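Encoded as structure tokens, here's the structure I'll be asking about.
Every protein chain but one is kept in place in this view of the complex.
For reference, chains read A, B and C in written order, and residue numbers begin at 1 within each chain.
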Amino acid sequence: MAKIKVVHYINQFFAGIGGEEKADIPAELHKGEVIGPGMAFNTGFKDEAEIIATIVCGDSYFNENIEAVKAEILGWVKDLAPDLFIAGPAFNAGRYGVACGTIAAAVQEELGIKSMTGMYVENPGADMYKDKTYILQTKDSAAGMRDAVKKMTAFALKYAKGEKIGASCQDGYMNQGVRVNFFEKERGSKRAVDMLLKKLADEPFTTEYPMPDFDRVEPNPAVKDMAHAKIALVTSGGIVVKGNPDHIESSSASRFGEYSLEGVYDLDENTFETAHGGYDPVYANQDADRVLPVDVLRDLEKEGVIGKLHEKYYATVGNGTSVANAKGFGAEIGKRLVADGVDAVILTST
Amino acid sequence: MKYIILTNNPLAEDEFKETHDVEFVDGKLIDVLIKARDMVNCGAVLLNHPLYGSVKPNETPYRSLLIKCPAEPADGSFPAADPESVRLIGNAVNAFRKFIVKKEITNPSLLEDFQVVDLSLLKSAVAAADR
Amino acid sequence: MRLEIGKINITDIRFAEESKVEGGVLYVNAEDFKPVVLEDEKIKDVYFDIAKPGESVRITPVKDVIEPRVKVEGKGGVFPGWISKVDTVGSGKTLALKGMALVTAGKIVGFQEGVIDMTGPGADYTPFSKTLNLVMVCEPVEGLKQHDYEAAVRKAGFRVAAKIGELARGIEPDETCVYETCGIKEGIEKYPDLPRVGYVSMLQTQGLLHDTYVYGVDAKQIIPTIMSPTEAMDGAIVSGNCVSACDKNPTYIHQNNPVIEDLFAQHGKTINFVCQIITNENVYLADKERSSNMTAKLCRMLDLDGIILTQEGFGNPDTDLIMNCKKIEAEGVKTVIVTDEYAGRDGKSQSLADADVAADAVVTGGNANEVIILPKLDKVIGTLDYINKIAGASDKTLREDGTLEVEIQVITAATNEMGFGTLSAR
Partner (left out) sequence: MVKELERAGLPVVHVCTVTPISLTVGANRIVPAIAIPHPLGNPALDKDEEKALRRKLVLKALKALQTEVDGQKVFED
């Protein structure tokens, strides 16, 4: 059988070029070269796989030129047509982790080439990309290189050969939010008794099914000067521009819509409607102000009660309890509102 | 207690139409759930669990729900929605949607089996509500 | 209460002239058992067959699985409320035929399910591919109502199991296990430093094909109560549940409740196993509230430090599960849940229909929606007529080459929620 062809991505540090002072070097393609941790991978692959090229890029350069450098690297990888793309491992290096996640996810999604990376569980790249590529869990520093290489080579061979990938806890990758069955060593009742013994002893234990997120966030300070504050409207009631141009799904929406309120003083049935499938839409379709009170806020803006109504509003669909998707786009909406200088938010739900 | 039976099961309608307030839904299981949800959203209270039956919601074509209608508040305000009912019916609609809906069942004997089981589960709820 | 279980290892089942247990072999003359089944005029006919581990045999649709046992010392007899009077069981000595099971099969409703494959990939998922199975397939008289037929087959299973159990009376067991719990005061004195642990088991009680019986009582009529964990070993809890094969608890698993066994394994060492608390899963919401209030109260009154909580079924029982967990945890009793999941075929959907922050310790029996291809097997006991209609199967289930594409929820006890199997998910 022909050897499995692997392309490897590393940063300037692991390529031996330099530390922070060299983090701005652009991407380089080293065809036929095996560099840094790639050596250890190649040894681990024995005769089954080999690295056919190494791509090196400075962490700052990558993160400051994401789109351009991504396109450049994707072009190289496409021509090389490997069986597998490996990035890192990045351990706890934040920008390196984000770069590894970004490029591995892009290779997989845009080229359809299998990809993987490795990093520490708290690396910000882990949360961002664990559902888009396989991220093998490593220790928090390069001292864990030997262990990381061992895990990653084993996984790489299994994955490239098309063997069945087991559950995350079996094959050492980070859970992708997809439930995967496997046979445990002990039966369920025994595992339950063991878990109870730990819980009784106040020792740490790991639940096999984490419940959706119920954490709390500290309230932000109150608005001091409402007359000069910029207030934004956000709704989970699914109020969208008539025709639902962003195709917000009627339940468990996986996206949100951003709509302009410029020149809008009152929502009416010809311009706005609800995309929400979770309640009788008749009343909201007649007059969307019933869900998103634009008319009243415009009045209050004119009267000087509030400084300004933010010129964009955000809408998604939620029934209050589905938290999985909402978390991701909640953060994105928050980022955009902060960037636009918003002071406070009125969130309406049905 | 005054309540209505919301159902798309003809057997359930026959069984209870003389003795109870039955609202027959001429439609699919999801139509019953949505009708119930709209009622719950306006203050109605569910008396039985909308996901009853180990028959998964995309397998049986029938659903029968006991619903207590809210008293109209005298001041013209809206009756408050019952949080538990809102949660349960919302989860039920989501659970229904997550399963692949299979081919429509047309076999009469199979339909009858589904009707009988649905009626049985409904009866156990009615017995509890009427005691 | 103290119960000895004498285990008689069965290594083979054979049809023979004389029904007996000898040298570890169960000899069965089907003619001895037919009248036991047919004494109920609702059953028109019955036949028996044998399925052994590794054979190319598929049993379907399975209704219940039962382990034959006989009570040889102490109060009462097996299956109280059905076969025996309602004396309190769970003490004395009981003999059990190990390594075998009585499987009842036959169509009750058109969408019934339950597959036991004795070989191939499906066999990995069901514990009953590892037992020698005596299969009993019943046919009802014409026009019999579903309710009556379910009851008839259920009770016939207990009668046959009890009669097989009788064959073991007087036989010296290969191994004897002793299970003993203490009274409340006795336990506190005997194990002053051990945490007090209970087992809360939720029984499926929604209605036809979804019922469980305790000492002959339909458990939807009970309010939660305390049992000695040994009572279930004598058949005090039996299954009338036919639907959702993967996570219904057959009578066999009530008799061999793995949570009870594994808690007993720690009893007197790391914990004081106090009792089993049984509760129900009714469709009526006020019943759910009342029952979960009661279980939490019982846990508190018994001064339990921790419990294991198991459920049966999916959907509305998830609401009972979360109510129980939340209320019991609120009493300061540490809780571990055993459940299974319906995360969709792609594993991406929310697994349970309910959730709460208190449910922080969960053991899972796996995703019941996982799709599996079952090969064509040489022999079918029962019938494949219904396989396309059963839960977890779809209209393309029976494929042209004779293989079956199904979700593992059609396989008996595949994702058992008492933790009988090793299947899990992450």
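The working rule: contacts are C-beta pairs under 8 Å (C-beta built on N, C-alpha and C of every residue); 3 or more make two chains touch, one makes a residue touch a chain.
In this text the structure is predicted, and so the values were computed from the model without any measurement.
Just so you know, the chain we are not showing touches A, B across the whole complex. Residue A:287 is the one among A:127, A:287 or A:311 that touches the chain not shown.
On the side of chain B, touch with the chain left out of the figure occurs at residues 38, 41-43, 76-78, 81, 83, 86-87. If you put the missing chain back, the residues of chain A touching it would be 214-224, 226, 231-232, 234, 236-237, 279-284, 286-287, 289-293, 295-297, 299-300, 305-306, 316, 318, 320-321, 323, 326-327, 329-331, 333-335, 337-338, 342-350.
Please note the rule applied: only the chains that are shown with their structure count from here on.
Work out the mean CA point of chain B and of chain C, and you get 29 Å between them. Rounded to a whole number, the gap between the C-alpha centres of chain A and chain B is 39 angstrom.
Chain centres here are Cα means. That of chain A falls 42 Å from that of chain C. Multi-chain contact residues of chain A (touching two or more other chains): 321-322. Shared contact sites, meaning residues of chain B that touch two or more other chains, fall at 91, 94. Per the touch definition, chain B reaches chain A in the complex via residues 37-38, 41-42, 86-87, 90-91, 93-94, 97. Taken in their complex, chain A has these residues touching chain C: 167-170, 175, 177-193, 195-197, 199-200, 205, 207-212, 214, 321-322, 324.
Those residues of chain A that touch chain B in the complex are listed here as 251-252, 277-280, 319-322, 350.
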